[in-house]
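Complex shown without one protein chain; remaining protein chains in place.
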Amino acid sequence: MRIPCPYCGERGNEEFLYLGSAVLERPAPDASAEAWVDYVHMRDNPRGPGAEFMQHVQGCRAWLIVRRDTLTHAILSVAPARAARGGGA
Amino acid sequence: MNGAQPMRLAAGGAIDRARPLGFTFDGRAYAGFAGDTLASALLANGVRLMGRSFKYHRPRGPWGAGAEEPNALVELRTGARREPNTRATVIELFDGLVAQSQNRWPSLRFDVMGVNGLFAPIFTAGFYYKTFMWPASFWEKLYEPIIRRAAGLGRAAREPDPDEYDRSHLFCDVLVIGAGPAGLAAALAAARSGARVVLADEDVRPGGRLLAEAHEIDSAPGVLWAERVAGELAGMANVTLLARTTVFGLFDHGAFAALERVADHLPEPAPHQVRQRLWRIQARRAVLAAGAIERPIAFGGNDRPGVMAASAVRAYLHRWAVLPGRRGVVFTASDDGWRTADALLAAGASVEAVVDARPDPPAALMRAAGARGLRVHAGAQVVGTHGHLGLQAVDVRLPSGSSLGIDCDLLAVSGGWNPTVHLASHQGAKPVWDAALAAFVPGRLPEGLAVAGAAAGRFTLAACLADGAEAGRAAASACGHAAAPLVLPRAADEPAAQAAFFHVPGPRGKAFVDFQNDVTVKDVKQAAREGYRSVEHAKRYTTLGMATDQGKTANVVGLAILAEATGRSIEATGTTIFRPPYTPVAMGAIVGHHRGRDFRPARHTPMHDWAAENGASFVEVGPWYRAQWYARPGEKGWRDSVDREAEAVRRAVGVCDVSTLGKIEVVGRDAAAFLDFVYTSMISTLPVGRVRYGLMLREDGLVFDDGTCARMGPERFFITTTTANAGRVMQHLEFCHQVLKPAMDVSFLSVTDRWAQVSIAGPRSRDLVAMLVGPGVDLSTAAFPHMSAAEVEVCGQVPARLFRLSFSGEMAYELGVPADFGDALMRHIMQVGAPLGLVPYGTEALSVLRVEKGHPAGGELNGHTTARDLGLGGMMSRKKDYVGRRLAERPAFTDPARPILVGFKPVDRGQELKSGAHFLDPGAEARIENDQGYMTSVAFSPALGHSIGLGLLARGRERIGQQVRAYDPVRNRDIVVEVCHPVFIDPEGDRTRG
Partner (left out) sequence: MAETRLAPRSALAGLLVPGRYGRAGEPGIALAELRPAGVTAIVARAGQDAALASALGLPAGPGCVRAGAITFVWSGPGQWVAFDAGATAEARSGLAALPDAFATMTDLGGARVVLRVAGPAARRALAKLLPIDLHPSAFGPRAGAATLAAHIPVLVWLPDEAAGFHIACYRSFGAALWHAVSGAAAEFGYEVAP
């Protein structure tokens, strides 16, 4: 699989670390135990487009949000996680 | 004819008659020419018996002339380079080549195992699943050894492979797979547009099918056109030609894998030359011009030596100037097969008959045959063959039903062409059946791939050229290189109709579908009868398509028979899944250089060479090499060294290379706040110049890693991690920043390799450190207490970082210098430390010391433990949010019955404790329900004179002084141990803080 890193360009997936679902938000510290268990342990397994965290660990080390179709492996979009979540450029 | 090669034609062929070669097969010497394959050279010498089949040990000769060959598998070379199951049809002959036939004893002509043919009724489909089942006890001692001896075809070499392999990456705009007419046209069109083109072909010469036929292009032999085009391509800077290269896999997003046989055609690779090379090709567009493979027809005795693919007969005649037989019969269901009759006649052989299974062959063909005096039997079928070690006659069933026997030594069979769709199907899209063509053609194509020529079902020359040229132009254009359409060379479209005719009803004798695995028509029908109706089930039940040729000549015939037997259409039956590799790939080529010591890159500390000079025994911790101990002359075992080192640290002073621990520089306005978020303790309250022990949890509440955190400045922190987790901690910090706290102004930099770091520990450590940092640094406990950090200079001018930290429980320091000075520093330390009794110590002694102090490390930080389990509950701040805080509070983790860290001593002090032992109450039965915990780390304590251990025990602190059982059934040990406090030495910590 080739992942188009927004900084480095298209690279082989062996340069990336895959973390998993990028759709969840870290709950507030005082949120319920259920909310925390869901965040840490429960995942949907979409057949089709989904968003995932990947880090370009053997390249620029940027964390990325990759929208990928799990059925076809088509990469729909890639964005730096930091910018997407309100960090500085 | 050459007397020594009785079947060699006097003229013609693409062989170099000026370069004769000598080779050996089954111990006999033969002669051939440069340009021969092993198969063509053997046939030229009149040898057509080349092997024995897998199950029935039937005599076999070559069916084809190419990579799809199912029968002529030989053992090539001897000694360490011996290679089993190689196809004689693709082995390039070289001088001195040695080959042996396989799967026969004592000889190819007389094979004792041929008697297996008598057991045929037992060896039917699914025989593996029905026999050798009872009694179960016979399996290991009797059945399996017998099966192992009988199984397999060839023998692998036992010695290590002496050759080198490597891999390389290749990027291009257009990858053209196959250098036949379609591929050459595609490559030429794309290359002339300026696109970066790679053209790969499994053969040594360009031309594909043109090499085997007598086709003309521009009124000259087709092979000349191929060479001219290849020559033009070779001269273009934007073209890479890969000969002897099989593209064997198509992967996502334009990635391809190819195997180049760099030196297979040489007795030995040249110096510094690899044997084979794996190419990882990344193409923006690709054109699959892989041609087509002729399919057989299944009839009785269709596997006898002398029964060959009609197209292969033409290849032997035209490319290698070899006559595969003198009296031929053609059995065909296609127009194409008739050309073999013409080719045989032109070469001086006789053609006894053309048997066309179609009741109405094209009139033009019938007329031409009549003009040559060829006898034709339309609507007839070959039902059986005769001859033990080679074909001698065939039985033909005429339309009337009567039978006709024909003496012959060659039967050329043409069941029609199967487009080579494999690569187009590697992503899972199955090919589709084209009833008009009577062939499978590619289905939905992977993105960026076009198929051209025979691989797309265009079986005639002019169509191939046009198809390839357009595909090449379109591919280049899609990459932004506009190309003028190629001016096509002149060529004809030969007759190419074919029927869907796969097997002959009522065969006389075994009718083979899969030659290599000896699967017959009867086997396929039996599988259907027994309920294995899906192609995937029938494949596995019969093993059709599962041999080294992966059913290239068998799959379509097999599924057609299955369709018939299950009353379905061929479309409804479909093919099995296609997977890489297209042809076998040696493991050596996949591994390349990454084997043995080069399996993965090694990491060395700056003091590595010094350690090696000083008797270090190294252990691999991930990619790092760490010194475990430093053996002295006279020491008999590792315990001698380790006990000595640990004792010396407690008594005097020791130095240990701790450079491998992860070191990260955390800097920024929000660095302190960020570290508050990732550590369990408060970091923001840490003053400059002070160090705090740092524990990191995972978000699920379990301990992730531990280390130290030193504040070097208001906005600059220097943190350490364990060696094994350094990379993971860095990824974690980056995730927490970029994803969870993106607005924070903080940066991370790995400085593991910047600092050569040593630990100096023991009662005399301060004296030694004083000698290194000079009189200007006040090392008194008042000025530099335990857990301090400072920037200093060593030997007057080398910038260094000094920390007062202890892992061993003795007074101790860590000193870091820029890595270039690590070697010199260590040598200097050894010199100035000698009068103090300094010894270097390694990871084993380090482990003894920390176990004596009850310090959690790798055995305890195993991903299953919480901070509370390890007695570190007090480090969990209640004043802030941090990673793991919430789930660390879950009931299962705060349960007082949960196993917690305590110490253990053997009641019988002479016994040795083992980590991994599980604790049971005395008298309790050894069952999971009674499990009280387990031993995590053990060591022999020189200070106490006996074995000690740390472990997790339910309600451990309440049980100090009690005895439990340490149960270790895996190693047959079961001893009584005493529960004690985990800190065995200096529990007050005075030595550390003094």
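Of note:
Should a chain be cited, it is by its letter among A and B, assigned in written order, with residues numbered from 1 in that chain.
One rule holds for everything that comes next: contacts are C-beta pairs under 8 Å (C-beta built on N, C-alpha and C of every residue); 3 or more make two chains touch, one makes a residue touch a chain.
Here the structure is a predicted model, which means the values were calculated and not measured.
Counted over the whole complex, the shown chains touched by the missing one are A, B. Considering the whole complex, the residue from B:R149, B:H272 or B:K636 that touches the absent chain is B:H272.
Contact with the omitted chain, checked across B:V513, B:V794, B:M811 or B:V938, is made by B:V794. Contact with the chain that does not appear here is found for just one residue of B:R104, B:R167 or B:R804, B:R167.
Although one chain is not drawn, the whole complex shows that of B:P818, B:G858, B:G873 or B:G916 it is B:P818 that touches it. For subunit A, the residues touching the chain absent from view are 7-9, 11-12, 14-15, 58-62, 80, 82, 87-89.
Mapped onto subunit B, contacts with the missing chain fall at residues 166-171, 196, 271-274, 280, 282, 593-594, 598, 600-606, 609, 624, 665, 667-669, 715, 743-747, 749-754, 756, 794-798, 817-825, 828.
What we mean here is this: only the chains that are shown with their structure count from here on.
Measuring from the averaged C-alpha position of subunit A to that of subunit B gives a distance of 28 Å.
Considering their complex, residues 251-255, 282, 699-700, 731, 734-735, 737-740, 742-743, 745, 881, 885-887, 890 of subunit B touch subunit A.
If you check the complex, the residues on subunit A that touch subunit B are 1-2, 10, 12, 17, 19, 26-27, 29, 31, 33, 36-37, 39-41, 53, 55, 57, 61-63, 73, 75, 80-83, 85-88.
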